[in-house]
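Removed from the display is one protein chain of the complex; every other protein chain stays in position.
All chains are identified by letter, namely A, B, C, D and E, in their written order; residue positions are counted from 1 within each chain.
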Amino acid sequence: MHQNSNVSINERYQRGWEKLREIDGEAGEKVIAALADIAPDFARYLIEFPFGDIYSRPQLDLKSREVAVVAALTALGNATPQLKVHIEAALNVGCTREEVTEVIMQMAVYAGFPAALNGLFAAKEVFAALDA
Amino acid sequence: MHQNSNVSINERYQRGWEKLREIDGEAGEKVIAALADIAPDFARYLIEFPFGDIYSRPQLDLKSREVAVVAALTALGNATPQLKVHIEAALNVGCTREEVTEVIMQMAVYAGFPAALNGLFAAKEVFAALDA
Amino acid sequence: MHQNSNVSINERYQRGWEKLREIDGEAGEKVIAALADIAPDFARYLIEFPFGDIYSRPQLDLKSREVAVVAALTALGNATPQLKVHIEAALNVGCTREEVTEVIMQMAVYAGFPAALNGLFAAKEVFAALDA
Amino acid sequence: MHQNSNVSINERYQRGWEKLREIDGEAGEKVIAALADIAPDFARYLIEFPFGDIYSRPQLDLKSREVAVVAALTALGNATPQLKVHIEAALNVGCTREEVTEVIMQMAVYAGFPAALNGLFAAKEVFAALDA
Amino acid sequence: MHQNSNVSINERYQRGWEKLREIDGEAGEKVIAALADIAPDFARYLIEFPFGDIYSRPQLDLKSREVAVVAALTALGNATPQLKVHIEAALNVGCTREEVTEVIMQMAVYAGFPAALNGLFAAKEVFAALDA
Partner (left out) sequence: MHQNSNVSINERYQRGWEKLREIDGEAGEKVIAALADIAPDFARYLIEFPFGDIYSRPQLDLKSREVAVVAALTALGNATPQLKVHIEAALNVGCTREEVTEVIMQMAVYAGFPAALNGLFAAKEVFAALDA
């Protein structure tokens, strides 16, 4: 039911890279590029484990996965750049702006109003950048 | 598109109470009961704001809302009782055990392996209790 | 002893709006305005629940409430804009600058020196803006 | 205005020990005793810095200090034993049970409902133990 | 300088398994076993990424790696079971009990006294279990 564990390491990297581009688009590629001179191995791990392993699993659709990430990063409140990447990713995989906004608002219940407010203002910036 | 803001306070409480029972079932009622002697007003707020306001909004389906909560509480890692309530709530509103497990696993990427492990062990307890 | 639960929703909103202005002043109004185009319902919830419900309760004086918020937001360390709003709010409801500074310093014991340092530098900015 | 920095180290320790007993009572002494075989120096630091330095400062009354700690530990949500010690400490220095409950409830706004719920249940246990 | 990326997936898993046993010993094997019926794929990822990839890198000695983990988990304060596994792991790779205690004490500066206290009490339990 999950990806074949006999797949070669190159296939895993390739699968991760394609999944990263499908979900995060240009924003994901920029993160990878920014790691090149400080921690190139970490760029490889980022492609292989989150994208080659986790996001490639068919047990959960990508839309639900992005709902989960937007919720978690809003609640944690200490990773704004990654939250912005995933607000855009949520739109890339089929969430509407209204759904993304709704997930962030809901976090007021679980992580407090400041976390939700900061998430909403991050979404506002992402939406404005897309409209520009 | 959202609930009518002219609704009376009693309707808001009533709507929240029904939503709480639909989502959290008996586990939710127990939380409310446990608040009776220490903070009865807080029980009322809990029914009114999260359930009467937020969960009653039609902009996001309940399944996505529970994916969001399970993700956030797994990532925060400091609210195990509430995480268990919402693992069961996710099943109540249509998530499969496999989907819930998958959301928790994904949190390894955003909040680390310990958070995901503790979430998985919480799910294991909830599933075992349901099977018993 | 607490607000009458038979109050109409409009009264609750009105009471919240007045409390928001009393506590947060212009800074609070700006937050509400900034939500208008992304999540107007959330602006309403923010007025209704925190201010119309919680801050309107007579069981705790506003000065103690602001001590509590400044402490919590300093300790959490991931909501600087809201911390600044509440440092100013603490002054609005009667705390001295010295008391606010003291609450933040105390957080070194409970959340570490970095959290306290970042809180102190936030206070320094707020005090400087007020003096300008 | 603050404690004389020429005070000797023994006076600082002594002052801290008396302040610890005034605020935390027996619960504080138990924490110190529990450290004896694992980290006795840490017990000394705990007496000297938080109690000998911070809590001995006259710039903020002890009641406000305990409001601040109860708020912060409720919001952080990962230090239940210390939260319980300070719920009792808040009562020791003059807060009513209602005020303590109110501070914890307010944290729903800043750290979410699960944090507030867990704080309220901690308070319930402390109050029950005091009544027994 | 780092592990050969042409290594096959089976070698990566094997390398991870051996590293897990070297560092975490029996406690690590128990975690893997506990995942068998809820999330066996997650057990595989846990072996492959943290142990097969990260801990197998020669750029940092295992003693420093365990100092880093004990520090981080003490500071986060929401993963006590994993902190205990790594307190024991630190001893397994050559830290003394005094060094482990010292790392935890130091966290009072960066995450507050409650986090450090809870870490010290976790260490006390681990040391007592080893002595029994």
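Basically, a contact is a pair of C-beta atoms (placed from the backbone, for glycine too) under 8 Å apart; a residue touches a chain by one contact, two chains touch by 3 or more.
Fair warning: this is a prediction, and the values are worked out from it, not measured in the lab.
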Notebook entry, point to check: So which of the visible chains would the left-out chain be touching?
Noted result: A, B, C, D, E
Margin query: From the list E:76, E:91 or E:117, pick the residue that touches the absent chain.
Written below: E:76
Notebook entry, point to check: Among the options E:20, E:91 or E:111, which residue touches the chain absent from this view?
Noted result: E:111
Next item on the list: Touching the hidden chain in the full complex, which residues of chain B are there? Just list them.
Entry: 75, 107-115
Margin query: Under the stated touch rule, tell me which residues of chain A contact the chain that is not displayed.
Written below: 31, 34-35, 37-39, 41-42, 45-46, 50, 73, 76-79, 81-82
Checklist line | Interface with the undisplayed chain - residues on chain C | finding: 76-78, 101, 104-105, 108, 112-118, 120-121, 123-124, 127
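Basically, only the chains that are shown with their structure count from here on.
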Next item on the list: Starting at chain A, figure out the least number of steps needed to reach chain C through touching chains.
Entry: 1
Next item on the list: Look at the interfaces C-D and C-E and say which one is made up of more C-beta pairs in contact.
Entry: C-D
Notebook entry, point to check: Could the interface between the copies chain A and chain D be described as same, meaning over half of its residue numbers are common to both, or is it different?
Noted result: same
Note to self: As a multiple of 5 degrees, what angle does the CA superposition of chain B onto its copy chain E give?
What the structure shows: 120
Notebook entry, point to check: Whole-Å distance, chain D centre to chain E centre, using C-alpha means?
Noted result: 31
Note to self: Just the number, please: Cα centre separation of chain B and chain C in whole Å.
What the structure shows: 27
Check: Out of chain E, which residues touch more than one other chain, so two or more?
Finding: 41, 45, 76-78, 108, 112-115
